[in-house]
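Missing here is one protein chain; the remaining ones are kept as they sit in the complex.
And then subunit A:
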């Protein structure tokens, strides 16, 4: 009977979205917990983050399998196809996010063996808060299918970059001042880089959401400061 087929089809699509939302929730918690474990020097929490990453991988595989099955059996078109593809793309981004969070937690375990460095871990914490907030915003946008919120996240990526640059300078200063902090400083540097890349994944997700809802690729220029941006602009042709 036709209604039944469509109902099951709709259920499958909804289930896919729900799975992605759940995976997003887990990835979000992984990032927040990883940063927390570094800030509080919480070894147990860091270990939990490392262990939980396997679940994220399993969810990623599961979503991929379900999406492929859905494409094979239902041949989705138009918005249904975009929704399926977006679920797959989001799963990849979220899986990467989880890997980066795991890496942060692992480095946190090493840092916990040494002396505490409050000002530096506080900077990492601040950056981590910012990044997890963006991740949360973009996942909220996905759950509620709100383009504006996704675009807002996309537009504010330079905040994360600024934080990263500031942290980079701060860490360099520390390491130059006291060579004993180089090991810890390097780990913190990598953590900052990981956070910055999590931020990039959040912008990727925002782009995917835009594609899912509108069917068009997001082609805006990212607001990023560069020294030669002004010069690089093509000169208007003078009417001769």
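Please note the rule applied: contacts are C-beta pairs under 8 Å (C-beta built on N, C-alpha and C of every residue); 3 or more make two chains touch, one makes a residue touch a chain; residues count from 1.
We take it that contacts and distances are computed from a predicted model.
J.: What is the protein name, per UniProt, of the chain that does not appear here: "histidine kinase", "dihydrouracil dehydrogenase (NAD(+))", "NADH-quinone oxidoreductase subunit L" or "Nitrogen fixation NifU-like protein"?
T.: "histidine kinase"
J.: Have a look at A:24, A:76 or A:108 and name the one touching the chain we're not showing.
T.: The missing chain is touched by A:24.
J.: Could you pull out which residues of subunit A are in touch with the chain that's been left out?
T.: Residues in contact with the chain left out: 11, 14-15, 17-19, 21-22, 24-26, 28-29, 32, 129, 133, 136, 139-140, 142-144.
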